[in-house]
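Worksheet: the structure to be examined is printed underneath.
One protein chain omitted, others in place.
Let's look at chain A:
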Amino acid sequence: MIKSDALTRAWVVLIALSGLSAVVSTMMDRGFDTRIMGSVVLALALMKARIILSRYLGLADAPSWRRGFNLTLTLFCLLLLGLYLFPQL
């Protein structure tokens, strides 16, 4: 049997996170605080990137590498968030 359950779950979660991103961006258009909504959009992007690394690229089986990639990606997204929020400070 093909071991694809974790992969299929990852795909479903990625689709759900993408839908959530669309909902959040609509809320931004309707006047919700762009600082909060922007932070949520970036957090959702980070979650999607982590899932792609773990399940699609197989880093779930390489925990040391997964930790390194996740840490770097998290720091990168924090940098993007800082640059995004800077004009609104």
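Rule of thumb we're sticking to: a contact is a pair of C-beta atoms (placed from the backbone, for glycine too) under 8 Å apart; a residue touches a chain by one contact, two chains touch by 3 or more; residues count from 1.
Assume contacts and distances are computed from a predicted model.
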item	value
Name of the absent chain as recorded in UniProt (options "Nitric oxide reductase NorE protein", "Ubiquinone biosynthesis protein UbiU", "ABC transporter permease" or "Spore gernimation protein KB")	"Nitric oxide reductase NorE protein"
Chain A residues touching the omitted chain (full complex)	2-4, 7-8, 10-11, 14-15, 18, 21-22, 24-25, 28-29, 34, 38, 41-42, 44-45, 48-49, 52-53, 55-59, 61-65, 76, 79-80, 83-84, 86-88
